[in-house]
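Complex shown without one protein chain; remaining protein chains in place.
Labels run A, B and C following the written order; every chain starts at residue 1.
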Amino acid sequence: MAEMIVFIIFAAVALIGAISMVAASNPVYSVIGLLATMFAIAVLYLMLDAHFVAAIQVIIYAGAVMTLFLFVIMLIGVDTSDVYGAQTLRQRVMTGIVALTFFASIALAGRTVWITGSDAFGKPNLNGTAEAVAGELFGTWTIVFLSTVMLLTIAAVGTIALAYFPQDGTQDEVPR
Amino acid sequence: MTLTITWFLFLAAGLFSIGLAGVLIRRNALVMFMSIELMLNAANLTFVAVSKELGLIEGQVTALFVMVVAATEVTIGLAIIVAVFRTRSSANVDELAELKG
Amino acid sequence: MQNMALLPVAFEVILVTGAMLVLLVAVIADKPRKMWAPIAGVAFLASVVAGVFQWRAVAETGGGLFFSTPGLVIVRSPMVVMDGLSAFAAIVLGLVGFVAFVGSWDLVTVLGKRSAEFVALSLLAVAGLHMMTATPNLIVIFIGLETASICFYVLAGFIRGSKQSDESALKYFLLGSLSSAMFLYGIALVFGATGSLTIYGANSIRDFFSLTLITEPGILLAGLALMLAGLFFKVSAAPFHQWAPDVYQGAPSGAVALMAAGVKVAGFAVLARIFVGGFISQIDTWAPVMAVIAALSMVLGTTMALVQTDLKRLLAYSGVAHSGYLLATLVAGIDGVPPMWFYVSTYAFMIIGAFTVVSVVNGPTSSGAPIASFKGLAKRSPAMGWLLAIIMFGMSGMPFFAGFVGKVLAFVVAGEAGYLWLVVIGTLATVIGLAFYLRVVATIFSSEGDEEKLEPSRSSRFVVAICAAITVLFGIVPWPLLDVVREALPL
Partner (left out) sequence: MVDFLWLVIAFPLAGAVVNLIFGRRIGQPASGWLAFGLVAVSWAIAVPPTIGFITGGAQTETIFLFAWIPLVGADAALLWDPLSALMTMIVTGVGALIHLYSIGYMNRDERYPRYFAFLNLFIASMMILVLAANYAMMFIGWELVGLSSYLLISFWFTKPAAAAAGKKAFIVNRIGDWGYLVALMVIFATFGTFDFNTIFSTAPGVLTAGTATAITLLLFVGAAGKSAQLPLYIWLPDAMEGPTPVSALIHAATMVTAGVFMIARSAVLFELAPVSGVVVAVVGAMTALVAALIALSQTDIKKVLAYSTISQLGYMVLGIGVGAYAAGVFHLTTHAFFKALLFLGAGSVIHAMAGEQDMRKMGGLRKKMPITFLTMGVAWLAISGVFPFSGFWSKDEILAETFARGGGYYVLWAVGLFVALLTAFYMTRLFVMTFLGAPRWDDGVHPHESPRTMTIPLIVLGFFTVSAGIVNTPVRLAFKHFLEPSFEGVVHAKSLDLGLLAILGTIALIVAVIGIVWSWRKYSGAELPAEDGRWWERSRAAFGVDEFFGRSLVAPGARASRWVADTMDLKVIDGAAHGIGGGVRRVSEGLAKLQTGQVRSYAGGVAVAGTILIFVFLYVGGAF
């Protein structure tokens, strides 16, 4: 029962955070809403025995990613033109219908059973400590882990390609 | 009422739907992008929940990889948004409609 | 087995090494640009060689091999698979990468120092594309997909200060991320439904279907639907296609070829891997849907291409139609994979050739290519004009060109699988489609237009000639390729 209460509280935080992110007219508030959701999800990970993932969630998302967002918002200036009135009523209603229908379709699909998975293998008690995750990560998944080098290179290279403007302007072409 | 895994999964579906709504309704590229991040988080929550239910640690490892992907996406995405802002002084996607037809 | 330790991942290793070398040289060397061409060119060609070796290894062992860690054949949860599909994909993607890279050399020379990033991203993108096709693990597919997609987002926006290029990048990025998120959520749902992330091996999706009788597969179906939606987006099948024309038009002409060709090849290989290889037992569910999407793509792509005034947009819409024909092959299940390979591998070169001509005519950094600017191309540059005409004929499905053989094969397998209505729609779309392809050809040979001679660079001439040669060669003598693709099956 205690679990239920914890779940309900943090699920509510996650949902409210998410909704406020979508609804806030000021992007800074949106960031804060998303931040709340991220934290709430981290707590839910803890409830699911995924300790390491929870920690990473806080560090990467809440720590790094959201800061980056905030930073960019500050860089390009807070654009508050995107207020409620900017969307027509029709757009809002349509969006609501699409999102609700999507949710309904998933709910309909999972109304009886979500997980039909392999009970044949039993249900070992899962404990997602750093050790357990690392064992898997550097065991079976080594090669995938190595392949993330591509992603990180792309992140660095791509950012330079897109956003690094040299002062002298010599390197820039004149677009036709 | 006991807390079953289904609760988590419905919560994830709900978060995903909210993210979808955010993409559709917001005009600020940054907020659209945040909504997409929310969708990725919802998928992650599903992975972790399923991994708990089935006792498969793959789900958690997957969540880590998704975070790496998301982080890369964030850097590139923000770089693109900054680049667009430099040429147009706006991050409003509704003003991006030169290419159409 | 010892010397094969790295073979399954050799393709990726070579390309990533190449990318690193390019970046290194860019930092260290004085006049680095001269060295990128050999490095990247050698890397691409070496990757093709790696693909050939993989092909031979697969043929020798008579089947696929699973790998998780280099040198270690692991049966439980394999991460890398080497089979006919992945080996053939390696060969095609390596060649596509090479040809497209040579074709984009004009752009590289214009870009100045910043072009190191361009070369490196091209290499990494192809590595990511192949990574998608050479794994049975859905998450690794996702990572490969994202690797390639993120590269392409950057390439689309490479021309800084160009509004169209920026717009194209942001559109591609936002919509691509959205579809990736849907794809990922689909994987999550499939994971929930089957408890597995991998197609082969122990505790795999295939095992699940052979051992379990699922009566209420709601979540599984929803997951399949979302995965399909994500992949349909990537291969720009209607109605997930809307990004393609805008992105192609806005992106620098020199960079579109790789985006258009690579994603199609890898996307359809992955569709074959996941749906024909993994979910073949669900074929009664996904094949009809795929057939409807195929029909929709053919009809929509063709009708929209008719009204275009920009060649890049026209090619994008025709690409939508081609996705339709390609999907029509896959509805036949495993029988459809060889025709799919034939079609997509010839189509990839046609589209590279077409975009390279666009890059020559409108400049490598241009966004947009009004069809009017191709007036009298045959006079301005006879080589470009004629070769583009050949490629257009190839795409339109004229007899004696590769597109014809591909379409015939597609219609035959679709017809044999019982989708006769799809075949009828397909032929109708082909016949109507002729109109806009021939319109381009007519423009090329029109007597009006600029008189100014075009001097295409040697690299682009080479690329377009190669692409046109492939179009004609496999139209007249398709059977060598047909023999090969017969083996390029997923496990």
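Following the convention adopted for this analysis, contacts are C-beta pairs under 8 Å (C-beta built on N, C-alpha and C of every residue); 3 or more make two chains touch, one makes a residue touch a chain.
Keep in mind it's a predicted model, so treat the numbers as computed, not measured.
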| item | value |
| --- | --- |
| Touch partners, limited to displayed chains, of the chain removed from view | A, B, C |
| Listed residues C:L409, C:V464 or C:L489, member touching the removed chain | C:L409 |
| Option from C:R114, C:K171, C:R273 or C:K379 whose C-beta touches the chain left out | C:K171 |
| Omitted-chain contact residue, chosen from C:M304, C:I352, C:A369 or C:L489 | C:M304 |
| Identified contact with the non-displayed chain, of C:A134, C:I205, C:L226 or C:V361 | C:L226 |
| Subunit C residues that touch the omitted chain in the full complex | 170-171, 174-175, 178-179, 182, 216-218, 220-222, 224-226, 228-229, 233, 239-240, 242-243, 245-246, 282, 284-286, 288-289, 300, 303-304, 306-309, 371-372, 375, 398-400, 405, 408-409, 411-412, 415, 420, 423-424, 427-428, 431, 434-436, 438-439, 442-443, 446-448, 478-479, 482 |
| Residues belonging to subunit A that touch the chain removed from view | 91, 94-95, 98, 101-102, 105-106, 108-109 |
| Positions on subunit B contacted by the hidden chain, ascending | 20, 23-25, 27, 32, 93-94, 96-101 |
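One rule holds for everything that comes next: only the chains that are shown with their structure count from here on.
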| item | value |
| --- | --- |
| Inter-centroid spacing, subunit C versus subunit A (mean Cα positions, whole Å) | 29 |
| Length of the line joining the C-alpha centres of subunit B and subunit C, rounded to whole Å | 26 |
| Distance between the centres, which are taken as Cα means, of subunit B and subunit A, whole angstrom | 5 |
| Where subunit C touches two or more other chains at once, by residue number | 77, 139, 143, 146, 150, 153-154, 157, 160-162, 169, 189, 192, 195, 367 |
| Residues of subunit A whose C-beta touches two or more other chains | 106, 110, 114-115, 117-118, 121, 141, 144, 148, 151, 154-155, 158, 162, 165 |
| Complex contacts: residues of subunit C adjacent to subunit B | 77, 139, 142-143, 146, 150, 153-154, 157, 160-164, 166-171, 173-174, 177-178, 180-182, 184-185, 187-189, 191-192, 195, 197, 245-246, 249-250, 307-309, 313, 367-368 |
| Subunit B to subunit C touching residues, read off their complex | 9, 12, 16, 19, 23, 29, 32-33, 36, 39-40, 42-44, 46-47, 49-50, 54, 56, 58-59, 62, 65-66, 69, 72-73, 76-77, 80-81, 83-84, 86-88, 93, 96, 98-101 |
| Of subunit A, residues touching subunit B in the complex | 3-4, 7, 11, 14-15, 18-19, 21-22, 27, 30-31, 34, 37-38, 41, 44-45, 48-50, 52-53, 56-57, 60-61, 64-65, 68-69, 72-73, 75-76, 79, 81-82, 86-87, 91-92, 94-96, 98-100, 102-103, 106-107, 110, 114-115, 117-118, 121-126, 128, 132-133, 136-137, 141, 144, 148, 151-152, 154-155, 158-159, 162-163, 165 |
